[in-house]
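This is the structure I have questions about; it appears just below.
Right, subunit A next:
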Amino acid sequence: MAETLIWLIAMPMAGAVATLLLPRQSTPIACVTAVAASLVAGTLLYAVSEQGSLSYEIGGWSAGLGIALRADGLSALLLMMTALVMLASSVYAGTYFTKAAARARFWPLWLLLWTSLNALLLSGDLFNLYVTLELLGLSAVALASFGGKFAAVQAALRYLLLGLLGSMMFLAGVSLIYAGYGTLDLATLTLAVEPEPVAWTALALMSAGLLLKTALFPLHFWLPPAHASASAPVSAVLSALVVKVAFYLLVRLWMDVFADLVTPAAAGLLGVMGAAAILWGSWQALRTERLKLLAAWSTVAQLGYLFLFFPVLLALPPGPARDTAFGGLVILALTHGLAKAGLFLAIGIIQQRSGHDRINELNGTAQRLPATTFAIALAGVALIGLPPSGAFLGKWQLLAGSFASGQWLWILVTIAGSLLAAAYIFRVLGHAFGNQSYPRHSVTIAREEWPALILTTLAVAGLGLAGAPVWNLLESGA
Partner candidate 1 sequence: MTAMLVLDILLVLSLLSLATAALATNDARRSVILFMAFGLVLALAWGRLLAPDVALAEAAIGAGLSGALLLTAVRDQAHRALRSSRKPVHERGRANLRVTLEWTVTLLCIALAGLLAWALAQAFDRAPKDTLAQAVSANLAISGVSNPVTAVLLNFRAYDTLLELAVLLTAALGIFALGPARPGHRAAGPVFDGLARWLVPALILTAGYLLWVGAHAPGGAFQAGATLAAAAVVLRLAGRRSVGLPTGHTLHVAMVAGVSMFLAVGLGLLVLGRPFLGYPPAWAGGLILLIETAAMLAIAATLVLAFFGGRPTPAPGVAEKTS
Partner candidate 2 sequence: MIEVMASLLTVSGVGFYLAGSIGLLRLPDLYSRLHALTKADNLGLGLLIAGLALHTQDLLIALKLVLIWLAVLAASAASAHLIAQHARRRETQS
């Protein structure tokens, strides 16, 4: 079973090589790779739920000398979300890029991005994490600039420079860790680390780098242009997955490896930045005139909720109460990933059909593209956090945790953020459902519209109604 870990990395990488060597068959190869990699992710999820966390020592060298891959409940769930989002976006990308030559150049980068996402979620070694972060950053930048439009290239260049800054900060932290503890293996480090200057300076450096990559307010400024000017399948993956895996790494470091170091003040700082992100991101989403920018600003806001969990989790006593709240964090992250990817895909369809994504000119969209409009509405349900979406469960846990620990500020921010989200979603839907004076027959394009619809349905119904397995999995894989 442990071999599934290496297959999750080797498979998309081999797919990237194959699509590059056989450009004429690249689309079928990419689809087969996507399905196969998703099946492996499903197998891993099942294996973790049955056997608990898994690990794999590459080359047979013991962790420390060699590099170990590890998967627990958290990483297995995120790997599954990655697989679902990538699979759906792959199907969509096959129709989005109409020229065969463009597709042939797209797939290798796409599969390399998938490789880096999986590699990051599985890596158990600090320096290896640095390399995966760079692979992730470079493939994300190459994809964000794909197509070569001026705005996209400009945003991608800024994205690259800031990403490089972030990686360098991370690497500086890693070198300090090696100087102090003589190891790079996360499991060994967890046991060795002590609350002392070396450890907390290293943690601060690594966190600063990762916060830049997760675009937490006030380090968010690069995200909206980069996410809004990329092509639709790429935006979906950037917003749903790329920032989220950097967040995963932060959670891994703060809650797991360096858990002894984290003080309420530090967690509170993250919470304040998260609260600012929620308010500022939602406000900007409400004011913007373009649908893609709205989705991008909404990502800034939604990441803020995830950071509100830090002070809440730290205030709860370790044990069942904290674990329940932690499950809320995970389910919120998963819901946002699925819903935001679906939203970007749906926006891509609208943009391609009507040639623009200006919110004020969306009238008649509901008549012309009913399935896509429905997908946007479903994504909206998840972004606002209405029942029965998974986000409702997540926010509920956030509110319950804040309530239990008496942190009233987070409750106010969550409510304000949800109201703002409702406002910006209804603004879009209001225009989309607005009637157009002249009749247009409605179209349904199955291969284009299904991916968005399935992702948003999963976010609303799948995770919302069947949330319990998430908690079970986090427990069994701990």
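The criterion applied here is as follows: a residue touches a chain if its C-beta (ideal position, glycine included) is under 8 Å from a C-beta of that chain, and two chains touch if they have at least 3 such contacts; residues count from 1.
Candidate selection criterion: all candidates are chains of the complex that A comes from, given by their letters.
All values reported here derive from a predicted model rather than from experimental measurement.
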Complex contact for subunit A, selected from 1 or 2, goes to option 1
Complex contacts: residues of subunit A adjacent to candidate 1:
3, 6, 10, 13-14, 16-17, 20-21, 23, 56-61, 64-67, 105-106, 108-109, 112, 115-116, 119, 127-128, 131-132, 134-135, 138-139, 141-142, 145-146, 148, 153-154, 157-158, 172, 176, 179-183, 196-198, 201-202, 204-205
